[in-house]
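Just passing along the structure, written as structure tokens.
As you look at this complex, bear in mind that one protein chain is not there, while each of the others sits in place.
Right after this comes chain A.
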Amino acid sequence: MGVPGSKAERISFATSKEHFEEVFKLAYKEYLRKGYCSPNPCERRIPIYNALPETVTFCLWRGENLAGTASLILDSPIGLPMEKVYPDEIQVLRTQGRKMCEVSLLALNSALIKEGVFAIYFAERLRCLYQLFKPLFWYAKATIGYTDLCIACNPKHKALYTSLHFQQFGAEKVYESVNANPSIAMRLDFDQAEERVKMTPGLHKLFFGTKLQLKHVSENFRWSKENFISFFCEKSDVIKSASPKEIDYLTKCYPDFKIDELRMQYNPSAG
């Protein structure tokens, strides 16, 4: 089920089971299409980071269909997704006192948004991208007060993020979790963002023309146990393959879920 809408396009936070179903399916479909993941029988891409209560997922709806999605992962005891590839680079920033978050699970629905000759520079694709990135930017910068927005992206998208004033801070490496595709690490330093964006009046108008005040989603939203089990135990291997450190952190986040018992139930060999 999509989320119905009276407007042609609208952006929202994902807060219901139906939203997340659409998000995980779209991410899987698009990642598979681009060779960023291998086929899996559940046909969903469900990372452990989306189980964390502080993770925020943005949805761009076109009518009843999910046109795009992006998740914002905050630094936590289990780190950032890109830290598996860039542990030193992230640690350096962390020791400098930077508060980092990462754009993850970014996907645009290719069935709705054509690729074509002009690829990402279609107004249509850019519209979608900007609609996801503006609230994501303001959520990270203003709502939760973080200092850096990071992303691990394919080097072929470097120009795109450079144009958005991201700067590269990690060299090209093989990123296993996207099917061993190459990646580079980029970040947008919020302290410098507004000054840098002034150099591009169009982007400045778009991002800073109207500031967004968004609610703190994780203060109001948590997974229900039923949906947690559905997504992270039954429809994915998240709990089954979680490391002890990840299990510990999930246990702290959801003390009533008895995460250890769930792990034993879904992965008896882990005991």
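One rule holds for everything that comes next: contacts are C-beta pairs under 8 Å (C-beta built on N, C-alpha and C of every residue); 3 or more make two chains touch, one makes a residue touch a chain; residues count from 1.
Keep this in mind: contacts and distances are computed from a predicted model.
Q: Looking at what's absent rather than what's present, what does UniProt name the missing chain, "ATP-binding cassette domain-containing protein", "Multicomponent Na+:H+ antiporter subunit C", "PilZ domain-containing protein" or "ABC transporter permease"?
A: Result for the unshown chain: "PilZ domain-containing protein".
Q: Which is it among A:Arg10, A:Lys173 or A:Lys240 that touches the chain not included here?
A: Spelled out, the listed residue whose C-beta touches the missing chain is A:Arg10.
Q: Looking at the whole complex, which of A:Pro39, A:Gly97 or A:Gly202 touches the chain that is not displayed?
A: Looking across A:Pro39, A:Gly97 or A:Gly202, the contact with the absent chain belongs to A:Gly202.
Q: Of the residues in chain A, which ones touch the absent chain?
A: Residues of chain A in contact with the hidden chain: 1, 3-7, 9-13, 15-17, 58, 114-124, 126-127, 130-131, 134-135, 156-157, 159-160, 162-164, 200-203, 205-207, 209-210, 212-215, 217, 220-225, 227, 254-256.
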